[in-house]
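Here the complex is missing one protein chain, while the rest keep their positions.
Coming up: chain A.
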Amino acid sequence: MNVDAVQTALGTEHAALWTYGMVSAFLGDQTAAAVAEGANLHRARRDTTERWLRDHSATPNPPAAAYLPPSPVSDGPSALAALVAVEQDTCAAWRGVLERTDDQGLRTSALEALTTAAVRATRWRKAAGTTPASITMPGVASG
């Protein structure tokens, strides 16, 4: 069902926004602009996703009070790892939407969300020195 997949994607957008806010304290000035840009794009995506749900007679799920990153964040490298993880979760959720809808408008925005999250995940992996920095199949668990 479209709406369930979109609610899942909205959940990852809430988590991403929370994570971008949380990590900023651990990252230096040279990443501040990229962190702010990522946060802004996730905020915009959250807003359009909530609007889509309301237009389809669904109540958007609210954000949780806090999110648990896969590993505790205590310094720069763990902050980058949390950003990579949340972007990859976002990729998986939007790919899930692509696979569950025939609505062309929704497909287009899901693809855009998947692609931009994949590019941001790649940037953070590059910043963290992860090899390979690229993700072969964003949104696929093994990707």
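As a convention for this text, a contact is a pair of C-beta atoms (placed from the backbone, for glycine too) under 8 Å apart; a residue touches a chain by one contact, two chains touch by 3 or more; residues count from 1.
Here, contacts and distances are computed from a predicted model.
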Look at the options "(2Fe-2S)-binding protein", "Tat (Twin-arginine translocation) pathway signal sequence", "Intermembrane phospholipid transport system permease protein MlaE" or "Sulfate adenylyltransferase subunit 2" and return the one that UniProt uses as the protein name of the missing chain.
"Tat (Twin-arginine translocation) pathway signal sequence"
Mind listing the chain A residues that contact the chain we can't see here?
91, 95-96, 98-102, 104, 107-108, 110-111, 114-115, 117-119, 121-123, 126, 131-140, 143
